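These notes are about the structure you will find just below.
All protein chains but one are shown at their positions in the complex.
Which chain is which? They are A, B and C, in the order written, and residues in each are numbered from 1.
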Amino acid sequence: MTDDPPGGFLTLGDLEAAAAAKAPPDVWEFVQGGAGEETTLRGNRDAFHRQTLRPRVLTGVDRVDLRTTILGSPVAAPFFVAPTAYQGLLCADGELATARASSAAGLLSVYSTLSTRSLEEIAAAAPERPRWFQLYLQPDVDVARRLVERAERAGYRALVLTVDMPLLANRDRQLRSGVAVDGPAPIGNGPDVHSPPRALPPDGGRFTLRVDTGATWDVLDRLREWTRLPLVVKGVLTGEDARQAVDHGAKAVIVSNHGGRQLDGAPATLEALPEVVAAVGRDAEVYLDSGVRRGSDVLMALALGARAVGLGRPVLWALAAGGEAGVARLLSLLAVDVATVMALTGRTTVAAIDRSLLGTPRW
Amino acid sequence: MTDDPPGGFLTLGDLEAAAAAKAPPDVWEFVQGGAGEETTLRGNRDAFHRQTLRPRVLTGVDRVDLRTTILGSPVAAPFFVAPTAYQGLLCADGELATARASSAAGLLSVYSTLSTRSLEEIAAAAPERPRWFQLYLQPDVDVARRLVERAERAGYRALVLTVDMPLLANRDRQLRSGVAVDGPAPIGNGPDVHSPPRALPPDGGRFTLRVDTGATWDVLDRLREWTRLPLVVKGVLTGEDARQAVDHGAKAVIVSNHGGRQLDGAPATLEALPEVVAAVGRDAEVYLDSGVRRGSDVLMALALGARAVGLGRPVLWALAAGGEAGVARLLSLLAVDVATVMALTGRTTVAAIDRSLLGTPRW
Amino acid sequence: MTDDPPGGFLTLGDLEAAAAAKAPPDVWEFVQGGAGEETTLRGNRDAFHRQTLRPRVLTGVDRVDLRTTILGSPVAAPFFVAPTAYQGLLCADGELATARASSAAGLLSVYSTLSTRSLEEIAAAAPERPRWFQLYLQPDVDVARRLVERAERAGYRALVLTVDMPLLANRDRQLRSGVAVDGPAPIGNGPDVHSPPRALPPDGGRFTLRVDTGATWDVLDRLREWTRLPLVVKGVLTGEDARQAVDHGAKAVIVSNHGGRQLDGAPATLEALPEVVAAVGRDAEVYLDSGVRRGSDVLMALALGARAVGLGRPVLWALAAGGEAGVARLLSLLAVDVATVMALTGRTTVAAIDRSLLGTPRW
Partner (left out) sequence: MTDDPPGGFLTLGDLEAAAAAKAPPDVWEFVQGGAGEETTLRGNRDAFHRQTLRPRVLTGVDRVDLRTTILGSPVAAPFFVAPTAYQGLLCADGELATARASSAAGLLSVYSTLSTRSLEEIAAAAPERPRWFQLYLQPDVDVARRLVERAERAGYRALVLTVDMPLLANRDRQLRSGVAVDGPAPIGNGPDVHSPPRALPPDGGRFTLRVDTGATWDVLDRLREWTRLPLVVKGVLTGEDARQAVDHGAKAVIVSNHGGRQLDGAPATLEALPEVVAAVGRDAEVYLDSGVRRGSDVLMALALGARAVGLGRPVLWALAAGGEAGVARLLSLLAVDVATVMALTGRTTVAAIDRSLLGTPRW
């Protein structure tokens, strides 16, 4: 990472604008769009905008330390690269660029079942830092098992099971743009790996809908038979489900509404976070993604009990805008922003970010 | 119903846009406009946007079943075609196209006193599925009685009495567009059938207004003398009136603000629903219309106690956009959307949609 | 009043649009503008938009009667023409047109101290109906007294003392448009009659501001010595002041923020109304103005305890749009709208409009 280069990206908005200009229009709509009328997509940002922070002053902020641990692994900052599919649509190197940049920054990164590159290629690109593998359950259970075994073999340190996509949501913007939702790009992990299905239109007179991935909570028990990797459950928005996850052996849950891309009508993740934190207690770590764009967002989530937050779309912007260097720039910008907001609120360590930081929501 | 045809309609927004392009401008304003400043028209959508859903995961959603019953009749999904006047303005076949498409889809449909085609023609177009007849009271009581008797004879299975239109509201948009509000098209049920009246400007110095349809609740008792069809009361927004309807023999009530076309200032139907459900208890079924556009809207209404929801304007869009095929497409799109949202919230049957699905409103 | 003429005005919006096209731009800004950033101007409309109405159905609305009394005088409807200055800016006949149209409609009308025509001319134009005279206190107390005596002699039936204008507010829009705020037109009541003053810029180093009309509540006692006309106090927004008015002999108070033209930051009149009604009890009548545009607004105010509501800017629109015929059209349109909303909410008399009509505010 370097200091502001002339002509460089100074804000996340610069990365987004550059990506919008470079990405093919249909890919751009795929990246930016949400489910339905995008109420939840907007709601995620609104929740961060409504929350206020109570800054403390003169606490002595001569050094601000962003370091923390995630499932025991030391990381340079309390944010990570969330899994997003098909990164090769944004930049030729795809996930390799992401892996190199996040590894160099000392950050955790998570890779999707639907990566453009294979999980082994990604592992080879950046061996030093913690990597996690995100799993979509597969119609053929053996395909899923082989993915898990490959991830463990390739040195991934945790398995992130996504549970909020039994099927693909209706995404109006994406449908209008013409991106075929069930497979916009080759899947690097092999031809037998599948994206979650769309709902099929019903046959005449019968509205019974077949969905192929009807997993229940015991799928966690099965996964624990397949692997010794810790399990992380991604896509939980209620205390009840968070508790279920922990009771079935999950070491962490990710409060996520899939970036507003699945259930339009789901609450903002910042609003769902407190009940998940309360339900889980000290039994597991809690992370949050969906809508994180600023250092202040990171602090709000941490103040409400998240241990770390994930970045989705911004990584895709950075890939399109500048490949590996773009991702490096993104991570540096966010780190500086987190540190700045910590200094401005009088916090010098991640541990000092607690509920006393939170003010009354705006209205 | 067929799978996505090339060039087909992929969202309700596509149907609306195609209709806007095809319908004559004055007809389009008639369809889209609401009463007054359209506060209630917007409020209907706002209420759905504010409500959040608490999705449950890993509940096993390998089959999602939309079937339910409405007044005992099995239907393929918990939504129905609400009555709308003058469908012939949007498509030459008018109500015949609606009847064929909704019947093929296994859905209930309701036809207006002010249909462009006669109730007998509609019945002949699609005899297999439940049809209901919507009644506007008439200045001449015998005209109303003959309509009821014809509907019963033609095999309509319930009588829907609209109670929120003793007269036509002031609809600014419609007035500006030049659609004559008291009779935009021929009425298929005969020349002696009338639309509800407009308020007449007062004579000099006297602001006493004559309205010709001053019915009271005992009109339900009279209707029960005329017919053995079950009575449904449409246009109720308070618990008190819902209770009155049930006490006068109604088997169901429809929480409706006439799509925002009558009383500007009326609450959103989603907001009025709970008090109606509480007042009625188990004594009648409750339905809701006005503003339903998405699968998530359907689930919200069902979660608050509605047994089914009605579709008004979207059917008119579909008729204008593609006639019978357009309506078929609309019903298929909504069915897939309902099923998708059920899967995404972890519900596989209509019976499983209850209040635990509802989160805190957004702000 | 006549039925919809071809090319006639069908909505208040038509009148406003026609007025905007006809009135000189600076006059138009004078009419439309409010104080400061126009927060209160917008707030008046927002309050009506937020309030919901609980419609009752099947109550038997074959006749809707708008008649009521205001301070004992029978009027054709529960709304009146509020006093507005300089009506001659909008139409050559000025207040004479207003007087003729409101008198023909059987409605109360109130005329400003700052009328373009003299109070005697106005009285002569329309002798049959109740007229009230609005008084701005004058720097020279004898000028005020002569105005009161002239009004009583000319048959005005009440004296409306405006108390919210000890000086003119800062009205940004008006200042920008170049209308000289202290006297945009000749004052018909004579050259010694003055508009309320503007605050004068302070002299160097002293921010003590001279205001010339520093009246206190005992001014009401003085007015009662000058005249036997009943006193109405206009421009009250708190229960405390309403009580003071009654205790000093006022027979009625008008809850008004001067159409958002005086104190930017004042509450919406609909929000201030309940505390005034509670403070006054049965000891005086309460009216409301500022932002009334629709029949539903009238019902909301009446439901909260107002006996009648005043119309300000719409009368100016109507004058500009069509002179006397324009005002007649406005009054007819509003009467039909009030009657329509009464029918749609199941109320056939003004007395039946009570708090049970009010639903929960929208958000």
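Basically, a residue touches a chain if its C-beta (ideal position, glycine included) is under 8 Å from a C-beta of that chain, and two chains touch if they have at least 3 such contacts.
Bear in mind the structure is a predicted one, so any value in this text is a computation, not a measurement.
Over the full complex, note down every shown chain the hidden chain is touching.
Result for the missing chain's touching partners among shown chains: A, C.
Decide which residue listed in C:Q32, C:N189 or C:Q244 touches the omitted chain of the complex.
C:Q244
Taking the full complex into account, find the residue in A:G106, A:G155 or A:G239 that is in contact with the omitted chain.
That would be A:G106, which touches the missing chain.
Which of these, A:R67, A:R222 or A:R355, touches the one chain of the complex that we don't see?
Result: among the candidates, A:R67 touches the missing chain.
Pick from C:V219, C:V280 or C:A325: which residue touches the chain that isn't shown?
Of the candidates C:V219, C:V280 or C:A325, C:V219 is in touch with the missing chain.
Which residue numbers on chain A touch the omitted chain?
Touching the missing chain: residues 1-4, 10-11, 13-14, 49, 51-67, 76-77, 104-106, 294-296, 299-300, 332, 335-341, 343-345, 359-360, 362-363.
What residues on chain C make contact with the chain left out of this view?
36-37, 39, 43, 46, 50, 163-164, 166-167, 169-170, 172, 175-176, 199-217, 219, 235-238, 240-241, 244, 262-268, 271, 363
Please note the rule applied: only the chains that are shown with their structure count from here on.
In terms of Cα-based centroids, which chain occupies the most central position?
Located nearest the centre of all protein C-alpha atoms is chain B.
Quick one: how far do you have to rotate chain A to sit on chain B, C-alpha fit, nearest 5 degrees?
Rounded to 5 degrees, the superposing rotation is 90 degrees.
Roughly how far is chain A from chain B, centre to centre by C-alpha average, rounded to an integer in Å?
Each chain's C-alpha centroid was found; their separation is 41 Å.
Centroid of chain A to centroid of chain C, CA atoms only: how many Å?
It comes to 58 Å between the two C-alpha centres.
Among the residues of chain B, which ones contact at least 2 other chains?
Counting only residues that touch two or more other chains, chain B contributes 363.
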